[in-house]
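Excluded from the complex is one protein chain; the other protein chains are retained at their positions.
Letters A, B and C name the chains as they come in the text, with residue numbers starting at 1 for each one.
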Amino acid sequence: MRFLPYAVAAWLLLVGLYGIVTSRNLVHAIICLSVAQSSTYVLLLSVGFERGGTAPVFLDVPVGTKAVDPVVGALTLTDIVVGATVSALLLALAVQAHKHHGTLDPERLKSEQD
Amino acid sequence: MDALPALAVAFPLLVAAALVGLAPICPRRVADAAAVVTAAIVAALGLALLARCLEGPVVYWFGGWTPRDGIVLGVAFTVDPVGAGLATLAGVLATAALTFSWRTFEAVRTLHHGLMLVFLAGIVGFCLSGDLFNMFVFYELFSVAAYALAGYRTTDPGSVRGALNFAITNSVGAILLLGGIALLYGRTGALNLAQLGQALAKGPADRLVVVAFLLLMVGFFVKAAVVPFHFWLADAYALAPTVVGVLFAGVVSELGLYAVARVYWTVFSASLAGAEGVRGVLLLGAVATALVGGVMCLLQHHLARMLAYATISHVGLTLAGFALLGPVGAGGAVLYLLADGLVKGSLFISVGIVEHHLHDVGERRLQGRGRHLPWAAALMTVGALGLAGVPPFGTFLGKALMEEAAFEAGFPWLIGLYVVVAALTSAALLRATGRVFLGLGPPQAPAASGPRAPDEAALRHPQVHATQVVPAVLLLAGALAIGLAPGLAGAVQDAADRFTDRQAYAAAVLQGARDPASSRPHPPVHLTSPALGAVLSALLGLGLALAALYPDRLPARLRGGVARVWDPAAAMLRGLHGGHVGDSVAWLVVGLAGFGTLLALVVR
Amino acid sequence: MIVLEVTVFLLVAAAGTAVVLTRDPLNQAIVASFYGLVLGIMFLVFQAPDVGLSQITVGAVALPMMVLLALAKVRALEGSRGRDDR
Partner (left out) sequence: MTPGLRRRVFLAAAAAAGALLLWGLTGLPDYGVYAGPYGDVLNQVAVAERKATNVVASVTFDYRGVDTMGEEYILFAAVLGVAILLRAQRDETEQPPDEDAADRHAPATSNAVRVIGLTLVGPVVLFGLYVVAHGHLTPGGGFQGGVVLATAALLVYLSGEYVTLRRVSPELLTDSAEAVGAAGYVAIGLLGVGAGAAFLANVLPLGQPGALLSAGTIPPINLAVGLEVAGGFVLLLSEFLEQTLVIRRPGEVT
């Protein structure tokens, strides 16, 4: 339990990368990238977590109540936006690639030298 | 309060939004002019910042959140001459590239200009930032803009594949980067570089610090295209539109190196100080990058791809300067990086001129067809000399400093690396220049396929426009000016002393200390033997180029011997660089494991 | 509480793995939507409701939607390509 969420983060990263490396479909690879990206959300939020802390919103609870770190929350928010927008851009590129090459399979998108 | 650092980022962002918002009613010429002027203003702001931070870093707290008792609450830009210099370089290259594109570029309405300005603003923010997470944000900002810019030349199907590979591999790099940031934050509860450095300075590096350094280093190395993280680069850079390629090759790769150096000296230098082996690990990456890039460069016949591999090999040379982990090497690396960026930007424009007039960039198909483009020929030749680091180019001065540092640090063999690699890249360029513009070499069998445009195409554009040539000439002039400016070597060494002084940086950020630090007297740089080395590089390059053009004139035995070694090696290297995205990511993980194992071994 | 946390962590790891192992992109988009939801719940466990809310709107709705639309586009292209060949 002491390191479980950290281990989950490492696992998500590697399993996402495994998906990209073995992928036969670019759209599949893009979703795998978003899984790898989600490892950072898990890692950031778990390092900022404080057992027994509330959410850092002091509307109903007074200031001074033990609360979790608000900074990692803000960082993860940014991270989620970045991940989503990169995925959208990649999807558009994949659609383009399909238009030019007639396939989404990276094996068949070969580099033509010269 | 003087808002200059914030304006250098906010101004291009504001113009970008305005250009996009007004796209439907904004005439094309107005948008063109606005983009060029904005880029030029950013360059001027960079210069103004550079002038201001010579006496110590300029620290700018967004929202006015100055630190309390050494605890940083907000985000700071910490501008020093190195960061400001890179920001200026980006502004200059963007101005040149946008001027070049004035006549050549069919923009999708004005959206493209908006994207270019966001790209520029991201680079500037990245160079000025003094906060690790903020660096990540700006890193992603210019990267996302770059992915889109790399992929949208719909006439070349390869550019989409290149952009995909680029975006996926670099996004994986960004994930590693963020993992490193999370590790450091979990340990120290800080994101400001200075505060992080203070927190880590309390003890020697343990496993968390080693892995955090590894993740940050690899994340930035992906952008810099250090071997084996470089497989994405050639397609992305070579197939991007010229206006984008100028910035890619000129400054973006270098940003990755800058970031490793910045983070090393502000955050990790105290805790890794005892580990001499770190130097060896970094040098290993540098040597591999320089050699692989140089050999691959020589193997290319696509002019832009050639420049892309030249970029990789020179990243290796620059990294070698930083890897010596001393102020002299760092100063040389910075100087080299600035001058080399200008030279490569100019070369990319020259290739753009060739492409614009001949509708092709394949060296063998173009044999002799560039005879009516004397400007491009001259630019390419002079640029090749600049790449070789011949005096009085700025690249020469930078290399001289790095060689001196290598000698003093006990790595004299690095000097040989500089000579050989500069010879390889300049040989490739000289060979191509000779073939395309002078028609040298035995006639090539005309390629059956390929975009061989009829020569009337060249007749339709008989004139090379000033907007195409002048930017390239000015960039080369800038590279010369860096080499000739009196006193620049001393100023750069002062800047490098500050860049590598963690405690002074921390004091300036956390306590607002702004001591007019006494500049250490610098011994004069030895120039004679580096000059001989540079001339040797250029001659070697010329010889190699001629040998490649006229292999039949070589003695048969020599030719056979070379072919036995060279051909299988070349075939293997070519096979590795197939442009498969899975390969890029697999090699990235191999590099992560390899560098990680080495770092773990040397830091123990 | 601890039991809940461990369950959610393991569920996230399993769902992430399932997303990767689902090789058909159309099915994968649906699994990914579920994964987005589970992640959102994990963030609520982490006492980060702001993040949970955006994870659910983005990860469980917007992103899978874009994937489905991109796939629809690709299929349409394949359809027209098939017809042109005939």
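Please note the rule applied: contacts are C-beta pairs under 8 Å (C-beta built on N, C-alpha and C of every residue); 3 or more make two chains touch, one makes a residue touch a chain.
Since the model is a prediction, treat every value here as computed from it, not as a measurement.
Novice: Among the chains present in the display, which ones are touched by the chain that isn't there?
Specialist: A, B, C
Novice: Tell me which residue among B:20, B:36, B:283 or B:509 touches the hidden chain in the full complex.
Specialist: Considering the complete complex, B:20 is the one touching the chain left out.
Novice: Tell me which stretches of chain C touch the chain missing from the display.
Specialist: Answer for chain C: residues 48-50, 52-54, 57-58, 61-62, 65-66, 69-70, 72-73, 76-77, 79-80 touch the chain left out.
Novice: Which parts of chain A face the unshown chain closely enough to count as touching?
Specialist: 1-7, 9-10, 13-14, 17-18, 21-22, 24, 46-51, 53, 55-59, 63-64, 67-75, 77-78, 81-82, 85-86, 88-89, 91-93, 95-96, 99, 107
Novice: May I ask you to list the residues on chain B that touch the chain which is not drawn?
Specialist: On the side of chain B, residues 1, 3, 6-7, 10, 13-14, 16-18, 20-21, 23-24, 60-65, 68, 71-75, 108, 111-112, 114-115, 118-119, 121-122, 125, 133-134, 137-138, 140-141, 144-145, 147-149, 151-152, 154, 179, 183, 185-191, 206-212, 214, 578, 580, 582-583, 585-586, 589-590, 592-594, 596-597, 600 touch the unshown chain.
The rule is short, and it goes like this: only the chains that are shown with their structure count from here on.
Novice: So what's the Cα centroid distance for chain B and chain C, whole Å?
Specialist: Computed value for the inter-centroid distance: 36 Å.
Novice: Roughly how far is chain A from chain B, going centre to centre by Cα mean, in whole Å?
Specialist: Those two chain centres are 28 Å apart.
Novice: Show the residues in chain C shared as contacts by 2 or more other chains, in ascending order.
Specialist: Residue numbers touching two or more other chains: none in chain C.
Novice: Enumerate the residues of chain A that touch no fewer than two other chains.
Specialist: In chain A, residues 30, 48, 72, 94 touch at least two other chains, as defined above.
Novice: Which residues of chain B touch chain A in the complex?
Specialist: Of all residues in chain B, those touching chain A are 133, 137, 140, 144, 147-148, 151, 154, 157-158, 160-161, 163-164, 167-168, 171-172, 174-175, 178-179, 182-183, 185-186, 191, 235, 300-302, 305, 362, 364, 574, 577-582, 585-586, 589.
Novice: Which residues of chain A touch chain C in the complex?
Specialist: Interface residues on the chain A side: 1, 4-5, 8, 11-12, 15-16, 18-19, 24-25, 27-28, 30-32, 34-35, 38, 41-42, 45-46, 48-49, 53-57, 67-68, 72-73, 76-77, 80-81, 84, 87-88, 91-92, 94-95, 98-99, 102, 104.
Novice: Could you list, by residue number, the parts of chain C that touch chain A in their complex?
Specialist: Per the stated touch rule, the residues are 2, 5-6, 9-10, 12-13, 16-17, 19-21, 23-25, 28-29, 32, 35, 39, 42-43, 46-51, 54-55, 58-59, 62-63, 66-67, 70-71, 73-74, 77, 81.
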